[in-house]
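Rest of the complex left out; these chains stay put.
Labels for the chains are A and B, by order of writing; each one numbers its residues from 1.
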Amino acid sequence: MSTSSSLADALIVVETAGTFAFALSGLIEAARKRLDAVGVCFVAGLTAFGGGTVRDVLLDRRPFFWVAHAGWLWALLVVCALVMLVLRARHLPPTERAMQAPDAFGLGLFAASGTQIALDASMPSIVAVLMGTVTAAFGGVLRDVVCNEIPRVFNDHRPYAVCAFAGGWVVVVAHVLGWPPPLGLVAGATLAVVLRFLSLIFDWKLPAWRQQ
Amino acid sequence: MSTSSSLADALIVVETAGTFAFALSGLIEAARKRLDAVGVCFVAGLTAFGGGTVRDVLLDRRPFFWVAHAGWLWALLVVCALVMLVLRARHLPPTERAMQAPDAFGLGLFAASGTQIALDASMPSIVAVLMGTVTAAFGGVLRDVVCNEIPRVFNDHRPYAVCAFAGGWVVVVAHVLGWPPPLGLVAGATLAVVLRFLSLIFDWKLPAWRQQ
């Protein structure tokens, strides 16, 4: 069996951390759009579970993360309620900047776990990396689509999906070289997160279609 | 077998009524957006069958309602054509208000049937209620997303998904107490519909993120 139990444990830790990070980013975006309490919970949930659910539908993989671990749905509701209360009480403005750190962690964690899961399902390398990128990016795409914006990943001209893409290839290479899977998982996630933070700090730009 | 044949009959009646109610609401929204004839049929179909189809994809349940009962696709086309002709002839304006009654019935009916179907698939309670809410709300979400608006369920600050959520819990409690399923189904749907109408009549508001 290619999915050893230590890998399964590592995947659960990584998915949980990524889910929490994305839930936070969805919550902040929903707050910025002044959605109501239901909208905040829905958008947080869609951002947190959307990418992984699309991946699992594409891979025909059941049960979903949030069905197998239904406790996380309760946790999500509690976190949403708490964060709303805290932010309202403290008058902290929900800014775009506040989203970036949780979003970067979610990106890296899901890129690595999505690629690993697709590899375990015997997908070709390019498909596995794409699945990792989709897992990482689609939560955010769904969040932006329901908030009626062009998904940031498509037009903010900063590397985002590209970081996930790079992290995914690390997982594939580690798989091909026969490294223990948890190691490849950590290496891929770390690279993606570091690349994303570097691109934010140094303001790297993607080549764009002629702007003029 | 937990799905007795009387339950199966009750589910078909409920799904049919909910489908018809949502088709009407999609039709009116499409008319308000001045879509063409194809757009009206597509948006009516997406609103009517979208929530149930998303639920069935998530539960990996086949065949879909509209595949098993393909006659309803024909019925939908005929209803769309008739309603367009009538409304054009009578110069009835398609208003937001006209959408609310069919939408409320669709909401309650799908919330109850979605929860029951997920319970029959042995889902945990919170997942079953969530499936009911998704079934009830996602037709409208897809309708608003393709019409390029922020889904009303997320930001109109009136209880909508919350009514479906409450109705879903009634179905779960009836299931736990061992009531005959059609009874739980009717009780859950009724509660959701009544709550929705009350919230419209008395103009209840959800707590929102700080508006200021």
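Observations
Definition applied: a residue touches a chain if its C-beta (ideal position, glycine included) is under 8 Å from a C-beta of that chain, and two chains touch if they have at least 3 such contacts.
Computed from a predicted structure; not experimentally measured.
Sequence-identical chains make up the whole complex; the displayed set comprises 2, and the total in this structure is 3 copies.
Keep in mind that, in the parts below, only the chains that are shown with their structure count from here on.
In the Cα superposition of chain A onto chain B, the rotation angle, rounded to steps of 5, is 120 degrees. Of all residues in chain A, those touching chain B in their complex are 30-31, 33-40, 42-43, 53, 57, 60, 62, 64, 66-67, 70, 73-74, 84, 87-88, 91, 94, 145-148.
Partner chain A is touched in their complex by these residues of chain B: 57-58, 60, 123-124, 126-127, 130, 137, 141, 145, 148-151, 153-157, 159-162, 206-211.
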